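A protein chain is absent from this complex, but the other protein chains hold their places.
The chains carry the letters A and B, assigned in the order they are written, with residues numbered from 1 in each.
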Amino acid sequence: MRLRTWLRLHSTLVYAFLYGPIVMLVILSFNRSGLPTAWGGFSLHWYRELLHNEALLNAALNSVLVAAGSTLVSAVFGTLLAMGLERIARSLVLDAFVFLPMIIPDIVLAIALLSFFTLIELPLSLLTITVSHIVFNIAFVAAIVRTRLSYFDNTLEEASLDLGAPPLKTFFNVTLPLILPGVLAGSLLAFTISLDEFVIAFFTAGPSQPTLPILIYSMVRFGVTPDVNALATVVLSVSALLILISQRLGGTEGFF
Amino acid sequence: MNGWRELIRIENVTKRFGSTVAADHITLSIGEGEFFALLGPSGCGKTTLLRMLAGFETPDSGCIFLDGKDLTAVRPWKRPVNMMFQSYALFPHMNVYDNIAYGLRQEGLPAAEIDRRVRNALELIGLPDLAKRKPGSLSGGQKQRVALARAIVKQPRVLLLDEPLAALDRKLRVEMRLELKRLQSEVGIAFVFVTHDQEEALTMADRAAVMKDGRIMQVGTPEELYTRPANLYVAQFIGEANVIGGRLECIESEWLLRQDTHLFRVSGAEVRRHGLMQGSLAAIVVRPERMFIASASSVAERKDYNGLSARVIEIAYLGSAYNFVVQTDEGRRFFVQVQGAEGSPSYRVGDVVMVGWGVEQGILVPMDEFGNTNPPEGIANKLR
Partner (left out) sequence: MVSPILLLGPALTWLVIFLVFPLALIFVYSFLQRSPFGQIVFQPSLDNYLRLFNPTVLRVFLNSLRIAFIVTLLALLLGYPTAYFISSQPSRWKNTLLVLVILPFWTSYLIRTYAWIVLLNREGVLSRFLLGLGLIREPISFLYNDTAIVIGLLYGYLPFMVLPLYSSIERLSPELREASFDLGAPPLRTFWHITLPLTLRGIVTGAIFVFVPSLGNFFVPELLGGGQRFMIGNMINNQFLQARNWPYGSAMAFGVMAIVLALLFFQAWVTRRTEQV
């Protein structure tokens, strides 16, 4: 069938478009010459450079701290939110409100938070970034846990209550173990998003504590330097790994 | 069957999906205006055969002819064949009218002609007022009629129906059987329908093909399938059956079937029907309603009967009939159905009774190929 052949070709090109630039970055990161066009032999030179770049390591640490903090809070809040939403009649208004941070342009959220922190005179720091990231991470965790909950058989909870386990015990012995893969998947996703998030961090970060994306932004604004390739490879690999684990746990399915 | 004229010929068609054979060298003819059933359990290949007729699957080998023309390579949208899908597949974004008109519009007919034919079709299915409704707001029965109208409005040579009644509830299903029958005789199009429900096939079809594992076990009228099954599979698939397997013996020109130490009388006509011989493996099939049950002492030993002494182990009341399960001392179980009040109240569970059947009521089937013999559990289970 000619249509099939055409579809296959088209899709192959789309995948090439999606992965070509990434693959190119990865290859270049091992290029000793550091030039995008001349192959100077395989080398881990640029990776070793990264390890000696203090500013970069600091920024990476900042990013991990922000991601960990925002994930921790949004995992708890998001899971509770999903359970609460499951329990009440479906309300379009509430849904729209909860998932609003996923759809409004991030720059709008960024300037709103910047204005707000300035107004309440909360100094910009890692804390303000973390607080901001929680706003949209709650939605991501809730969305995934909710998908998981929609497969959840409510009679299981009722059975547990019937057998004499009070609500809190029922939650920890029955509900949580069953939705745990969803919670973990959502948390990993939240962690990854937070790690890579740039726009909101850019507006809510203090001047002396940049996160990794902010540092990368300032590096690439001034052109191509070969150590960015190595850094990019590392960052992309970490994200991809986390997302693949999250995917295995059943996250990101049924997202739309 | 007077004036039977061949419309479809399926010739030696084979279709594989991976390692499963959905159609295994199938050869079959279907006549003009015939109401034909493809009957078998799920996975027997009946739907695949139907989809090959529609053109959604292509045979790996073999040909399909319609009116003598090779249809095998003709694409679905070019075939003078229409299908009613099991899910009805009504287009949810179009109203009833547009659904029915869809096929006619593909032919590029003038609008007036389309309108006339759609209105006729709506009339035919008795839903002239629902033209503007969307499929989502119709009941199951209404959807089914619309799907039917959408297919027959194209006046195809053959209408294919994939489990046409499966999605309806029981009461509606019985109603729709008659309705389909009426429609078919009214429009005169050949209907080929797929079903796993033998009752449905028997009540609606002029002829049926019983299928198993991609092969056709027997083709015949419902009566032929019921009274003269070609093999044990058909005998057991169509209707209930008591089965006694054994080896044939001919003693003093009388045919007998030996199971263990017991001899059962067999109709000579049945032996000749299958061309069986002394020593052949065979099975006697007796329909439950052909069995009799009587008090232990009342029946004398006669040449034209097979009778056994047995104990009643289960009784079920069905309203119009009684079902009994009885067991002989050797452990043979029989399933006996007695109509009306005749046999009812006098027996209780635990009573010793005489059960049996007239020799001519015993159907004989050869056993070499489908060797699984008497499955008493299966029969007992069907009682409930």
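Criterion: a residue touches a chain if its C-beta (ideal position, glycine included) is under 8 Å from a C-beta of that chain, and two chains touch if they have at least 3 such contacts.
Just so it is clear, the structure is predicted and the values come from calculations on it, not from any experiment.
Asks: Which subunit B residues touch the hidden chain?
Replies: Its contact residues with the unshown chain are 54-56, 75-79, 81-83, 85-87, 89-93, 102-103, 106-107, 134-136, 150-151, 154.
Asks: List the residues of subunit A that touch the chain left out of this view.
Replies: 3-4, 6-8, 10-11, 14-15, 17-19, 21-22, 24-25, 28, 35-37, 76-78, 80-81, 83-85, 87-88, 92, 96-98, 100-101, 103-109, 111-116, 119, 131-132, 134-135, 138, 142, 161, 167, 171, 189, 192-193, 196, 198-199, 203, 213, 216-217, 220-221, 223-224, 228-229, 232, 235-236, 239-240, 243-244, 247, 252, 255-256
Definition applied: only the chains that are shown with their structure count from here on.
Asks: Could you please state the distance in Å, as a whole number, between where the Cα atoms of subunit A are centred and where those of subunit B are centred?
Replies: Measuring from centre to centre gives 58 Å for this pair.
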